[in-house]
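The structure is given below, and queries will be raised subsequently.
Only one protein chain is missing; all other protein chains are in place.
Now for subunit A:
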Amino acid sequence: MENSLEGSGERKLQCSDVSKCFQLLESILDGNNVPDSQEILKSKLAKCQPCFEHFHLEQAIKEVLRNKCTKHEVPSELVANIRQKIEEIK
């Protein structure tokens, strides 16, 4: 797996608190305000294999969703229709 070459041998294979760790990792990945997020992330990903895998999988899914599911072109007449309706209710 990419990024897993360095130090993967030092990572523990079992996470001691999957629920807490995964929640925290998802909060950080989702851009929520988590104190010391960069330090936490660096440490967890370096030390714990399940955390490392979970984070990178969630990150990859988030990226493909964002890149491939946001490209619906707005119908050209929509903006004009909205403006026209607004003029009518003014």
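In the analysis below, contacts are C-beta pairs under 8 Å (C-beta built on N, C-alpha and C of every residue); 3 or more make two chains touch, one makes a residue touch a chain; residues count from 1.
As a convention for this text, contacts and distances are computed from a predicted model.
A chain of the complex is left out here; the name its UniProt entry carries, from "Sigma-70 family RNA polymerase sigma factor", "Glycine/D-amino acid oxidase (Deaminating)", "Secreted sugar binding protein" or "ABC transporter permease", is "Sigma-70 family RNA polymerase sigma factor". In the full complex, subunit A contacts the hidden chain through residues 1-2, 18-19, 22-23, 26-27, 30-33, 50, 53-54, 56-58, 60-66, 68-72, 74-75, 78-79, 81-82, 85-86, 89-90.
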